[in-house]
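As structure tokens, the structure follows; a few thoughts come after it.
With one protein chain removed, the remaining protein chains of the complex are shown where they sit.
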Amino acid sequence: MSEYKNVSRPVRKKDAMALVTGKPVYTDDLAPADCLVVKLLRSPHAHALIEDIDISAAMKVPGIEAVFTYKDVPNERFSIAGQTYPEASPYDRLILDRRVRFVDDAVAIVAGENEKAVDKALKLIKVKYDVLEPVLDFRSAKDNKILVHPEDNWRSLCPVGADNKRNLCASETSEHGDLEKAFAESDVIFENTYHTQANQQAMMETFRAYSYMDTYGRLNVVTSTQIPFHVRRILSNALCIPKSKIRVIKPRIGGGFGAKQTAVMEMYPALVTYKTGKKAKMIYTRQESQTASSPRHEMEIRLKIGAMRDGTIKAIDMYTLSNSGAFGEHGPTTVGLSGHKSIPLYNRAEAYRFVYDVVYTNYMAAGAYRGYGAPQGMFAMESAIDELSHILNIDPIEIREKNMVREGDTMYAYYGEPANSCALDRCLESARRLMDWDSKYPSKDMGNGKVRAVGMAMAMQGSCISSLDTGSVTLRVNDDGFYTLLIGASDMGTGCDTILAQMAADCLCCDVDDIIVHGVDTDSSPYDSGSYASSTTYITGMAVVKTCEALIAKLKHYAKPMLECDEEDMEFNGREIINTKNDKKVSLKDIAYSSQNNNDAEALCATESHSSPISPPPFMVGMAEVEVDKETGKVELINYKAVVDCGTVINPNLARIQTEGGLVQGIGMALYEDVVYNERGGTLSNSLMQYKIPTRQDICNIQVEFEPSYEPTGPFGAKSIGEIVINTPPPAIANAVYNAVGVRIRELPITPEKIYNGMKKNEA
Amino acid sequence: MEIKLWINGRLIKDNAEPDMPMLEYLRSKGCYSVKRGCETSNCGLCTVWLEGKPILSCTLPLMRADGKHITTLEGLQSEAEEFGAFLADEGAEQCGFCNSGFIMNVLAMKRELSDPTEDEIKEYLSGNLCRCTGYVGQLRAIKKYLKSVKGEAGNE
Partner (left out) sequence: MLRCNEYIFAESLDEAYRLNQKKSAVIVGGNGWLKLGSRQWGSVIDISRLGLDKITETDDAFTIGAMVTLRDIEKHGGLNAYTDGAVREAVRHIVGTQFRNTVTVGGSIFGRFGFSDMLTVFMVMDSFIELYNGGVIPLHEFSEMPYDNDILVNMIVKKTPLKMAYSAFRNQQTDFPVLTFAHAFREDGAFSAVGARPSRAELRRDEEDILKDIFSLSPEDAEEAINAYALWLSSQYTYESNLRAGADYRRHIAEVLARRTVKAIVDRG
């Protein structure tokens, strides 16, 4: 049982009962009924210049308020990536551009009184395109003669190796040790190439926002976002108006998974409101959320590994090519994780090199999706390690035990950060036991045309962006002695409001119910970089701990004249402060009222911020048991066992659900989710009918366990959980499939057809 | 076009556009629990009951409800709280956006199937997509809930 009263306990989410009873708490539920309906006219071409655009007929449709084209928007480029300024993502966007860069790129904004009028107007806009040849092969995009962003006002704010005249969104090399020597000394060199597809986050609530002008002439935007403070900056850049003129509010949001770490569409209703002064609302259709959004970056990863016969890994050389699509949101940063989160798992290697290019193409722009670039790298690395183990005839568990990162290591490929807390070895042992690996590996013929087999993968992630992510918290004592916790972190359903309150409650010796959580409104919430990079528990959680300490110190200071003693002689028990010398007490309630009367409310309020020079990785092991039909190649997942080291588990229920949810997204990525384009660059996977996410009939027995370590730099010893959990299914399932039927799938998703073709090839 | 229907037991006589989707109509009548997650009948978020049967309000034409009874989660608040508590105690409500349609179908299943097996539960609810939970926590909640209501029934 937990040593704490609130932390490490399965506290119910603060918003739970409102959500399960269907209360109107989401963006579209809150929007005024008289908002203008905002929709976009979208490009039918992957690459074209607008030669002429005629909106006159559209404007005549009754009920149409405004139609905007590229002629009506500022010509200052910006990025819609939700990142701390100066963003690594290039400033390559306009709200509307004369050059359209992918099928479904925005061409015109139409706002009207109702949907029917807007739909009619959309049909009446006449556009003449100069159709250009698109860049549709990401392997030949770099230094292609066709440029996706030839414009002179394209800007890159950070030294990420971007060059728009080469279709390069980013490019970098990092290395450690003498790679050539390490390969030369290796007994075996294994080399292969792996390809991961784009995936859609497919959160149930599509992108949406509404906007209005307030009493003070300021633009207010209510949006389903993970990054309210970044949205304020992005809108300021897009509209070329001061940030002081903008307020962003986040209500309850219906899932994000990184999709809403990009301000995909807030600029459209915001522009309408800014230009017309009227309320405006935009709800992306599922189709738009599938065709003009922010999916995972497609990546191709070439891995070369040098090893000794005994399984000692000596050298790792990785090259990642990432497809950023038409714009560079998160392009320069996602790619880094493909190497920096996979190579350090094999930290015993003497030398490594990691090289990457991120290219522009004429597809929908990619963005941030749970795991960022780690799932791509993990698929390559964990597939390759299994392939290597087969060449060396070593059990895949043994080769990992021999080479894995251990507590106390310095992780060279992870920016030299320390592994202060690492229970990866225990995770592996525990998963091995849960799966009964030793009796199941590698496979068992079931005698009915099916083979059962197991496969495994390890993974790591981060707990923030080191030295960058910032979380702030303001804590106030109210009249009765209850607290208001103001946060800038976005709860997107994951429960951070509750988790942060659990931590605060233990710091303040009170109940979770004594703490009201308020977030997020950029006018009143303290700054937070946002809910991404798995940072909320670790970063904002630590800010909570610091703020509580600061507040208690202030309370004690205020109580000095009342208790007639110094702070060191005081004890705070959650309800009162006690003079330990004479047992004299003053209640929190009395302090609260007293400070209100004494013009000293400042005594009852504390604000602290936190950021971290390191990003301690959570670790995990995932093991899949599959049953493969030897005739059809159909894979049935039988069992999935996952053991996670996320440091201290703050809320076991929520951590478990995070893990189960992430695993199932990973299973979807492994088995069928695939963003598919036609030969003209149009998205075929444009609905939940054509882009299949797992249903509850597709998942197997999933068992999740925790092997907590204690992270000394985290709140209560916590690290992160949100992202790491998506990483293991693609390689673990691919490895299990290989163990079942001897077919190595190096290109996701792992479809029955690919397995069947592989089996046929093996026969021949 | 004239329409007469009961929403959560309340009679409504109205004039509605002939092609008004049932989903948007219900929201316009204050039933904000009814959500849209797609345009292709795949997600199940818009599930409501027509004459007690779970249907997709994004799909079935509104006019088909003329003279009939629609039930949304607003009309099943105490049952929603009862099952919802089990969901909340697993942390499986998560973002909540799929909850209403999902709970409508769970409550329909409770009425239609007696003592369903795990496979029967999964099949009955397969049209309710959820992206947060991975379904496992939802299943735990359903099993506990069904066990609890069965226990209550047994005590009666």
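By letter and in written order, the chains are A and B; residue numbering begins at 1 in each of them.
Convention: contacts are C-beta pairs under 8 Å (C-beta built on N, C-alpha and C of every residue); 3 or more make two chains touch, one makes a residue touch a chain.
Everything numeric here is computed off the predicted structure, so don't read it as measured data.
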item	value
Hidden partner chain, touching residue among B:K4, B:R64 or B:K150	B:R64
Hidden-chain contact residue, picked from the options A:F102, A:F138, A:Y441 or A:Y756	A:Y756
Options A:N144, A:N192, A:T632 or A:Q703, residue touching the unrepresented chain	A:T632
Residue in contact with the excluded chain [from A:N237, A:T695 or A:N735]	A:T695
Hidden partner interface residues of chain B, rising order	1, 18-19, 21, 39-42, 44, 47, 53-56, 58-61, 63-64, 66, 105, 108-109, 123-128
Positions on chain A contacted by the hidden chain, ascending	631-632, 634, 671-672, 676, 684-685, 689-690, 692, 694-695, 697-698, 751-753, 756-757
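Going forward, only the chains that are shown with their structure count from here on.
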item	value
Distance between the centres, which are taken as Cα means, of chain B and chain A, whole angstrom	30
Interfacial residue positions of chain B with respect to chain A in the complex	32-33, 35, 37-43, 45, 72-74, 77, 80-81, 83-85, 87-100, 103, 122-123, 125-139
List of chain A residues in touch with chain B within their complex	10, 12-13, 15-26, 29, 201-206, 252-255, 257, 285-287, 492-495, 651, 653-654, 656-657, 660-665, 687-689, 693-697, 699, 702
